[in-house]
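Every protein chain except one is present and positioned as in the full complex.
Our next item is chain A:
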Amino acid sequence: MAILELRDLTKRFGETVAVDRFTLSVEKGEFVSLLGPSGCGKTTTLQMIAGFETPSGGTILLNGRDLAKVPARARGLGIVFQTYALFPHMTVEENVGFGLEMRKVPADERRRRIAQTLDLVHLSHLSGRYPRQMSGGQRQRVALARALVIEPELLLLDEPLSNLDAKLREEMQLELRRIQQEAGVTTLLVTHDQSEAMALSDRIAVMQGGRLIQEASPFDAYDRPANGFVSSFLGKSNAIPGHLEGGAAGTKLRCRELTLDGPASGETPGPVLISLRPERIEFTGEAEGIVAGRVSERIFLGDKWLFKVETGLGELLVVRRNSGRREPEVGEAVHLFWQAEHLRVLSAESAE
């Protein structure tokens, strides 16, 4: 049975609909991300689950129990806030113990559980410190320990890594995943950072304009985006408007003056949006080239190269792994090649 079930969850602020009939279920032990740009309703959804906002409609079920009349303090959820929200006047130990104290856990058991949780987040040596005396990453771990120590049925993470610098963020992603799996806690993460969502989650729910757009594993969401928005939001993508034509020998895509072999799948003919991931495009010789172009920009990123190539299909983004070989220079004429199976045909309405 699902730990968390959202059914047609809706939130209106006056005229604006922040969350629109949002439905999602989270299984026990799962790590699910709500991913979307700012203002897509993901934070409002989290606030409703936490009990800080009242839904305008729909239901929230936690372990089959309706949360509508349960106040935030009785929901028993572990929440990690974007700002960490540590209590500045309490030591690490007191911060972590606060939830247990509220639950009237006896002092000796409290000590044991605090020690155990601090051990889990590798902070045992700092239990006497005050939050101000700690680094961002350490505070993050305290916040996590404070939420985990009450053994919540569900852990809510509200953009937990957004206040950390890039290098620390990558480290904490791995840490967060390890801690979540060791504690075996069902987790719902809210984030606008697609790489964070992909690195951490079992499942991603992409939101846009208060609605659920796609719910899939990170790999599927990246590889088979539901629409143009998902394909451009998750990683980099080339979006090429075109026209799909069916035929006995397979589909044809007509984009500007070019005609390409389309994917074999039975999409309905008509105007479409074609999504092509930049890392699936290769440089090749003139004979095999699907389209010719000229490199207009080249950026070196260490482990890879990023090219912008002017072609008959418009400007295409190409990403090549840095293999140590010579790569085309700016202004050089190149030929591009890709396997037809890497083309994703999306309906044209979702072109925005």
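The working rule: contacts are C-beta pairs under 8 Å (C-beta built on N, C-alpha and C of every residue); 3 or more make two chains touch, one makes a residue touch a chain; residues count from 1.
In the analysis below, contacts and distances are computed from a predicted model.
**Q** Among "MoxR-like ATPase", "ABC transporter permease", "Antisigma-factor antagonist, STAS" or "Gas vesicle protein", find the name that the UniProt record gives to the complex chain excluded from display.
**A** Cross-referencing UniProt, the chain left out corresponds to "ABC transporter permease".
**Q** With the missing chain put back, one of A:Arg146, A:His192 or A:Arg277 would touch it. Which one?
**A** Only one listed residue reaches the unshown chain, and that is A:Arg146.
**Q** Which candidate, A:Gln116, A:Gln133 or A:Ser162, sits in contact with the chain we can't see?
**A** If we include the chain that is not displayed, A:Gln133 is the one touching it.
**Q** Specify the residue from the set A:Phe13, A:Phe87 or A:Phe300 that touches the hidden chain.
**A** Considering the complete complex, A:Phe87 is the one touching the chain left out.
**Q** Which listed residue, A:Val19, A:Leu34 or A:Ala50, touches the chain dropped from view?
**A** With A:Val19, A:Leu34 or A:Ala50 as choices, the missing chain is touched by A:Ala50.
**Q** Mind pulling the chain A residues that touch the left-out chain?
**A** Within chain A, the residues touching the omitted chain are 50-52, 72-79, 81-83, 85-89, 98-99, 102-103, 130, 132-133, 146, 150.
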